[in-house]
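Here is the structure we will look at, set down as structure tokens.
All protein chains but one are shown in place.
Each chain gets a letter, A, B and C, in the order it is written, and its residues are counted from 1.
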Amino acid sequence: MSSAAAEGHVSEHVVSLKIYITIFVTLLVLTGVTVLVATIDLGRLNVIVALTIAVTKAVLVLLYFMHLRYSPRLTWLVTGAAFAWLAILIGLTIADPLTRSLLVH
Amino acid sequence: MLSNLPLFPEQAATSAQQVDALFFFLVGVSAFFATLIAVLLVYFALRYRRRSSSDRPKGIEGALGLEIAWSLIPFGLSMIMFVWGARVYVQLRQPPDNATPVYVVGKQWMWKLQHLEGQREINELHVPVGRPIKLIMTSEDVIHSFYIPAFRIKQDVLPGRYTTTWFEATKAGTYHLFCAEYCGTQHAGMIGWVTVMEPADYEIWLSGGLKKSLASAGEDLFQQLGCVTCHRSDSGGRGPALDGVFGKTVSLQNGATAVADEGYLRESILDPQAKTVAGYQPIMPTFKGLVSEEQLLQLIAYIKTLGAPAGGDGATRGAAVPAAAREP
Amino acid sequence: MSSHAAAVTHQHQFDDAAQQYEASALGMWVFLVTEIMFFGGVFTAYVAYRSAYPEAFGHASNHLDLTWGGINTVVLIGSSLTMALAVHASQIGKRGTLVTCLLLTMLLGSVFLGIKAIEYADKFHHGLVPGPAFHYQGADAHQAELFFSLYFAMTGLHALHMIIGLGGLAVLVRQASRGRFSPAYHTPVELFGLYWHFVDIIWIFLFPLLYLVERHT
Partner (left out) sequence: METVAPRRDYLNADYGVRSWLLTVDHKRIGLLYLGSITLFFFLGGLFALLIRLELLTPGPDLVSADTYNKLFTMHGLVMIFFFLVPSIPSVLGNFLIPMMIGARDLAFPRINLLSWYVFIVGALFTLFAMVTGGVDTGWTFYTPFSTMASNTNVIPTALGVFITGFSSILTGLNFIVTIHRMRAPGLTWFRLPLFVWAHYATSIIMILGTPVLAITILLVGLERAFHLGIFDPALGGDPLLFQHLFWFYSHPAVYIMILPSMGVISELITCFSRKRIFGYGFVAASSLAIALLGFLVWAHHMFVTGMSVYAALIFSFLSFAVAIPSAVKVFNWTATLYKGSVSFEAPMLYALGFIGLFTIGGLTGLFLATTGVDIHVTDTYFVVAHFHYIMVGGAIMGYLGGLHFWWPKISGRMYPETLAKVAALILFIGFNLTFFPQFVLGYLGMPRRYHVYPPEFQVLNVMSTAGASILGVGYLLPMLYMLWSLRYGALAGANPWRATGLEWTTPSPPPTENFPQTPVVTQEAYDYEEFPLQEVPVV
């Protein structure tokens, strides 16, 4: 590639087609797995398994489709902050209803 | 003019004394820091005022020791406030076991109160000095808030749920009752009076007029609505027998358990399938729309009396025993 | 300097194209943060209510069509792949592939919305739309209405993002076919890709949370 590319984006990473296809196939397999697991009664584990698979899929999309893996540290920080604040929002909100009927001694 | 200028509210309950003590501590700490800042600001500003445009003050980077000190000292003080405040809060949020229940329903824009003995009041509450009173409250429409400044208590009243607060009045008199959560047009009109009476006066007030006690009003409803056909005390009914159920932990169909408190009973009447007791079919119809919030409270008051031993212990369950029997 | 370099202009507030690219990329990521928090509000409501009414949510979830939901998940993941391939094509300067991939992404996005429309119509037909017409057979009808309120709020917001995305794709197709993008300048394709993948990630969570509750019963 010419000097144009060098002048353009220095930080950008070209991901190989093989990786894209691999991720795509993995996502499909995980979708199949999550549907299958849902039909088995695992009690409370059902939710945990479903969410673990969803998080795995999301992380794969983030890292490879969205190139996060090849992005500057600031992008990681921004993404991390989003999930940290999401955790604050959900966690501290439901901390109330979940402990509402408990008494303090 | 000054006689019209109140600066401090009346103290008429044990809770008021506790809150005020903490309040004065906070005022003290705040006054100290506000004065400190004000004095330093004024002193520095005057002492180091610009005397000539040739002043060349030396830059001061800062001082780590000072930074740590003025972070940690306020933090330490605030932890005293936190712990002290938490103790008061936990106490105000959790009524003692021996408190007498009074049932409160808020609606736009009035307070409806029912005593166990059957006395019903609107925008007024009569209570005796020296007896803990527990308010069990709900709303028919929007959120309200039951607020008695002289007692320093306030509790939001929510639709679809029971909330509780409690107090023990210490001084006879008449005190403001306010709605403190904005609830629409006549929010400022949703006010009333709390009359605290000497116990003897209170008994006279209670005995005025022949009233049906809350529990016996509930018993009538229990018959009228046909509850009795399934919830028979001989355990042969299609629904669980309710004798002594209040306050017990019941096993549910889904394997979980629930404490049969006011909230649970309320939910079970309005939404029977939400938490069906193990061993019974979810066949009970809903009574939503058939019973008012006040009638619900009557039913609950009745269920509380079922299977409770008469006399002393019954009082803690809130049974409708004669008032005299409850005097310590 | 190739002819491409001349095309890489930057706006006056930037020193050079690299600074412009870095600023735009950061801007897009920060925007996605706001999107996460935006959806976060409904997700919080979902978590609160599902933990309060697990069984009602289980029953209500079984009224959703798993087949359509599953197909849609595959369709959307497919569209993410074509979008990623579009970015790839723009990076290596293959204009034809870029346009094809963008069009495929649009096609898959439209299929997703079409299926969503079928599902919505089905819910209308069966009286599962919250409001006065809600007509639910089964226990815990009220809490089920809560579930369907969340279902429509979450999938509706998601579908709205898809529709906006389709608009963005249409613009990109136009620009790409006119040769606006080159290996040196394809920031819009890349940043739009981030948005599209984000919408995919939202669905990756919506699918198990809405369709796969208590499927074993």
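Keep this in mind: a contact is a pair of C-beta atoms (placed from the backbone, for glycine too) under 8 Å apart; a residue touches a chain by one contact, two chains touch by 3 or more.
Fair warning: this is a prediction, and the values are worked out from it, not measured in the lab.
Asker: Taking the complete complex into account, tell me which visible chains touch the one left out.
Answerer: Those shown chains that the absent chain touches are A, B, C.
Asker: Looking beyond the chains shown, say which of C:A17, C:L150, C:L194 or C:L210 touches the absent one.
Answerer: Selected residue, touching the omitted chain: C:L150.
Asker: So one chain is hidden, and I want to know which residue out of B:P57, B:G208, B:G255 or B:G279 touches that hidden chain in the complete assembly.
Answerer: Checking each option in B:P57, B:G208, B:G255 or B:G279, the one touching the absent chain turns out to be B:P57.
Asker: Please give every residue of chain C in contact with the chain that is not shown.
Answerer: Looking at chain C, the ones touching the missing chain are residues 11-15, 19, 22-23, 26-27, 30-31, 33-42, 44-45, 48-49, 52-53, 56, 130-132, 142-143, 145-146, 149-150, 152-153, 157.
Asker: Which chain B residues touch the hidden chain?
Answerer: With respect to the unshown chain, the touching residues of chain B are 1, 4-9, 18-19, 22-23, 26, 29-30, 33-34, 37-38, 40-41, 44-45, 48-51, 53-63, 66-67, 70-71, 74-75, 78-79, 81-82, 84-90, 92-94, 108, 141-143, 145, 147, 149-150, 152-156, 158-161, 163, 176, 178-189, 271, 274.
Asker: What chain A residues would touch the chain not displayed?
Answerer: Missing-chain contacts on chain A: residues 74, 81-82, 85, 88-89, 92-93, 95-100, 102-104.
Here is the rule we use: only the chains that are shown with their structure count from here on.
Asker: Can you check how far apart chain A and chain C are, centre to centre, with Cα atoms defining each centre and the answer in Å?
Answerer: A distance of 14 Å separates the two centres.
Asker: Based only on mean CA positions, could you tell me how far chain A sits from chain B in angstrom?
Answerer: Roughly 44 Å, centre to centre.
Asker: For chain A, write out the residues touching at least two other chains, lowest number first.
Answerer: none
Asker: Note which residues of chain C are touching chain A in the complex, please.
Answerer: Residues of chain C touching chain A: 1-2, 4-5, 8, 16-18, 21-22, 25-26, 29-30, 32-33, 36-37, 40-41, 43-44, 47-48, 51-52, 66, 70, 73-74, 77-78, 80-81, 83-85, 88, 91-92, 182-185, 187, 190, 193-194, 197-198, 200-201, 204-205, 207-209, 212, 214-217.
Asker: Any idea which chain C residues touch chain B in the complex?
Answerer: Per the stated touch rule, the residues are 53, 55-56, 139-140, 142-143.
Asker: Which bits of chain B are touching chain C when the two form their complex?
Answerer: Its residues touching chain C are 254, 271, 273-274, 282.
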